[in-house]
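Okay, handing you the structure first.
Removed: one protein chain of the complex. Kept in place: all other protein chains.
Letters are used for the chains, namely A, B and C, taken in the order the chains are written, and counting of residues starts over at 1 for each.
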Amino acid sequence: MFGFNRGKLLVATAVLATGGLTLSAVPAQAFSPHLEVGVSSTEIKLGVTLPMTGTASPGYNKVPGAMKAYFDYVNANGGVNGRKITLVVKDDQYVPTLAVAKTNELILKDKVFALLAPLGTANNKAVAAAVNPGRRGIPVLFVNTGYSGFANKKVYPTTFTMLPSYIVEAKIMAQYLKENYPDKKIGLLYQDDDFGDDALAGFKQAGLNFAIKVPYASGSQGVSGVPATWIGKLSAAGAEVVVLFGVSSATGAALGTAAVMKYAPKWVLGSVGGDATTIKALGVPAGVLYNATGASFLPATTDTTDEYIKLFQDINTTYNKSAVFDNNVLVGMNTAFVTVQALMAAGANPTRKSLIAAIERKGASFASAGLTPLNFSATSHVGFAGYWFGTYGPTGDLKPNGGAYTVYTTDSAGGAVVKSTYKRPAMPAKGLPN
Amino acid sequence: MHKLKSTNLTRFLFFVLLGVALFFLGNRVDELRVYQGATLSMYVIAIASIILLTGYSGQVSLGHGALMAIGGYAAAITREHLGWPIWICFAVAVLVAALAGSVLGTAAARLSGPYLAGTTLALAVGLPSIANQFSILGGEQGLLFDVGAPPASMGADFTQYKWYFWIAALTALIVMWWLQNILRSRYGRTWRAVRGNEVAAELAGIHVGKSKTLAFTVSSGVAGLAGAVLAMTISTVSPSAFPLSLSFSLLTGAVLAGVSTLSGVIIGALTLVATPEIADAISRRLGSSENVTTNLPGLLVSALLIIVVLLVPNGPLEQLRSARARKAREATHQ
Amino acid sequence: MYQFINTIFIGITSGAIYSLMAIALVLVWRSTRVVNFAQAGMALLSTYIGYEFIQRFHSFWLALFLAMVAGAGIGALVDSIFMRTLFRRVAHGPIAGVAPIIATLGLLGLIRASLGLAVGNSDVSIRPPVSNVGYTISGHTLAFSPLKLVIVSAAVFLMIALSILFSKTNIGLSLRASAFSPEIARLAGVRVDRVRTLGWAIAGAAGAAAGMLQTPSGTGALSPDSLDFSLLLVFGFIAAVIGGLESLIGAVLGGVLLGLVLAFVLTYMSGSLVFITAFVLLIIVLLVRPQGIIGMNRGRRA
Partner (left out) sequence: MSLEVREVSVHHGPIRAINKISFDVQAGELVAMIGSNGAGKTSLLRALSGLNRSAEGSARWNGFELLHTKPEILVRHGVSHVSEGKSVIPELTVEDNLNLGALWRRDQSQAHRTRQSLLDHFPRLAERMKQSADTLSGGERQMLAICRAMMSQPELLLLDEPSLGLAPLIVAQIFETIRDLTTTMGLTVILVEQNAMSALKVADQGIVLNLGSIAAIGSAQSLIADPKVRAAYLGY
């Protein structure tokens, strides 16, 4: 069977040769000596990997479109110091192997200046270890995950987080629950992996006791019958307040199934799975969300009295084909907005070093739609660290409790939960940083 | 067309030659291609494990991704907790995966086609979720697997990826050489006999069940090694690195390579690595809309798969061979 | 006690949904000896077609019927232009065992990606045609609603109707004969190609019913990347294997067994054990009976 006749050797050689050709058919990219990789006289190139297809993609696949829309808006208004921003999007299907491969492509082939808003805990960890942007000095701006570990500057020296960590969220939520429902039986639904572990750590730190904790395996919310077992357990334990600390599809499945089983506790939704638009798109009637409690660090997506929301909605209409304006779009736009400020702060000819230094130096003063301050400094790469609580209206709009945003902040460690005194500065004219 | 005399020595020399060629290739291409070369080597090993199982012993597995996970985790745990040298970690990966494979293979030998497919599919879906049950497995974010920096003696511009590539390519060469040898041995002949006709093999005194279990065990061990190499290329192991789609793409690679022979394995691996990039390039050239860029790669890969299965089901090499055999026959008839 | 009863209901209703998919898989297996991984894609496509009909006619039931017709058409089309070519080309060798799996997987990807291109990767949703709010008995709401009743009835009805079709009618005899021995069936005058296509068509219709009924019973969302459909395929296949692949009654029994075991493990042990439980159950069943609950004793190697 394995006699090496001449024919087979020929084929083997041919295969090797083709392989070699493919491998060597890369044009050596010429770049000017005085400009950083990914920066030319006319362009700054950024790259993102995230799930654009596959079962983890719904919702998240709207983020790049939103970021591109805001960059296009900036580009149409003169760009960053005359340079246009382009965003290269790669689909990693939420698989670490692909995330590493695609990030390598971004860095080695597309030669991007910085990585922007990569998604997923396992993906980011694999990229950090295998591609090692930290050692290469490549900025990883505003990772799109609340896993607290990425804020560790020693391990991830070039990484900045944007979302408040899950621990922060759990601590603040615990405080809220203790204040508002001191004598109620509280139940918790959480994802049985690092996402949930962070949450459990936060709740534990805050000293909140649950009457029942229901874990679910990531992905199992799509299996018929599984959500019904959650509701069965929660209702059997008599939980009067239920915290849903999972992804949107799990939150949606829990709410939908609870309606079927006529189980109506006071719902408290975590921010990851708390976007009304996404939940409604999952087929859950808005009425189910009515009166539930939600949390966010950005203004409500329907709050058109907010100058940022109004601007982002306009940009969304013009540059994003009027995609449904949900929290994913809002997060994308706001991330792009902060990114532009960071690029501007990095100087006339930004380098990777100057970009990181700029965020460390000026990051805390960057404008943003966020209702809590960005905590960037030379010692902290943590972005937002606060939440406000609101109630979902009959159509699913999240409105702040008491009519105004009351923001609580804390940290991922042992710090106390405090009411924020932060007053968001006015938006730069036309939402264009200068 | 006369056959060169094939001995263990010529075969060994062929692989040494191939190794030397790869060594020079690794020095000539850029960093990204070197990295892809490591991935390619990983796929070569993984696809070989599938071909061994399906092509040579007639069993179908939809769960080799899970066996790769076992190998990957075994290597990572050995490295992290015991700090053993990398080649011992790889050996542990092989052993642990082979052990799991022998348990599974014992069950598999009793099952006919679709039942085995169902069992392995359930394994591929079920196994990764174990990672969140035991803290030693590191949960969703997984474990780090650091094979270490290249030795200083290699020089300052010897990159980490080149080191990965060297390790992966050397592993792949050794595996392929060893597999070619084992397939020419008594075991290889037994497997082929069983694949050809179970009843006849049984009558010829072959213990069919044992033979199948052995094939499953060897294949699992090789898959475990591929898992360790995969873990090396992404420096971590995590449940999501071994999704169901990995098992499926290995089958795809095996079909593209031609399941009936190991010699096409590089074609399968090359296609798996190159197609997404080619599709990406095409869709970017065509793609004005987000929708096209997102869905075109999937469309192209699926279409390629279907075309190959329909047009060259036994793989391009086998097709070439039979076409040539036909031509030779016609020539002698004239 | 209330929780115990509810767990049984949850098990039976989810089992019924796995059964619907399992029935479709068993149908194709019985008529062509192919494990049809494209079934999830075919069901997804049919359900999208059903969704379009709902938008047009505002009747779920009419749309369900039309989706089943469309599903039958898709099944017939897949077999006549696709599987027939495949079988002409790969009849022998090791590839014969994997080619149908690979081909149907490829088809699954093709349907997914084409749907993504055609309709985009965002969700649409299907409302339940009858109330999905649970029945209330003496103040307790059961995990069982009119919609779930429809689903369970549909699974039972399909099982009975198709079992009768298979075992009592001439068409059924042709289907079985073509599956077991195409050559002998041909020699006996059965138009095997047409009969196989018919088998695929019936499976396509059953798959469409599974998709149309499972969608509103979950959250109602439908997208080309729908996790629910991949999982439906996996759990449907596991149910079919547990049941024995040869028997429609086995498919339903396998589905319900899987549903019940999952419901009890999730409720009384841990919510994290879904996928492991499915695997362990499958292993246990196959260790005791390698041919499934209702499989043939002298199972053919295929």
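In this text, contacts are C-beta pairs under 8 Å (C-beta built on N, C-alpha and C of every residue); 3 or more make two chains touch, one makes a residue touch a chain.
Quantities reported herein were computed from a predicted structural model and do not represent experimental measurements.
Across the entire complex, the residue among C:S31, C:S174 or C:T219 in touch with the chain not shown is C:S174.
Within the complete assembly, residues 170, 173-174, 176-177, 180-181, 183-192, 296, 298, 300 of subunit C touch the chain that is not shown.
The rule we apply is simple: only the chains that are shown with their structure count from here on.
Taking each chain's centre as the mean of its C-alpha atoms, subunit A lies 34 Å from subunit B.
Looking at subunit A, residues 52-54, 61, 192, 217, 219 sit in touch with two or more other chains.
Residue positions of subunit C with contacts to 2 or more other chains are 116, 121, 230, 272, 274-275.
The part of subunit B that touches subunit C in the complex is made up of residues 54-56, 58, 60, 62, 107, 110-115, 117-119, 121-123, 125-130, 132-133, 195, 198, 244, 248, 251-252, 254-255, 259-260, 291-292, 294-296, 298-299, 301-303, 305-306, 309-311, 313-314.
Of all residues in subunit B, those touching subunit A in their complex are 1-4, 6, 10-11, 14, 18, 21, 25, 28-33, 35-37, 39-40, 129, 132, 139-142, 144, 146, 160, 180, 183-184, 188, 192, 230, 233-236, 238-241, 243, 245-246, 261-263, 266-267, 270, 274, 277, 280, 290, 293-295, 297-298, 317, 320-321, 324. The touching residues of subunit C, when paired with subunit A in their complex, are 2-3, 6-7, 10-11, 13-15, 17-18, 116, 121-123, 125-127, 132-134, 136, 141-143, 145, 214, 216-223, 225-228, 230-232, 235, 259, 262-263, 266-267, 270-275.
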